[in-house]
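Comments concern the structure below.
The complex appears here without one of its protein chains, the remainder shown in place.
Showing chain A:
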């Protein structure tokens, strides 16, 4: 799965959980500061991403996924 494909699937998850428009979800955006995703929604996004991509996202790793790009890279490396 390419980074482009990961981003596309991740956009769908973030839109479903937090209602952010897919076109706003780009790699440099911060989940919390730019996309207004709160800590509760981040947990939901992580669980859905684990199921979608077959990765494990432990809590200490989740805390490091500040931007959409961070998440894409983590998924690409760990799946």
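Assume a residue touches a chain if its C-beta (ideal position, glycine included) is under 8 Å from a C-beta of that chain, and two chains touch if they have at least 3 such contacts; residues count from 1.
Simple rule for what comes next: contacts and distances are computed from a predicted model.
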item	value
Name of the absent chain as recorded in UniProt (options "ABC transporter substrate-binding protein", "Sarcosine oxidase subunit alpha", "3-oxoacyl-[acyl-carrier-protein] synthase 2" or "Ribose transport system permease protein")	"3-oxoacyl-[acyl-carrier-protein] synthase 2"
Footprint left on chain A by the chain that the document does not show	17-19, 39-40, 43-44, 47, 50
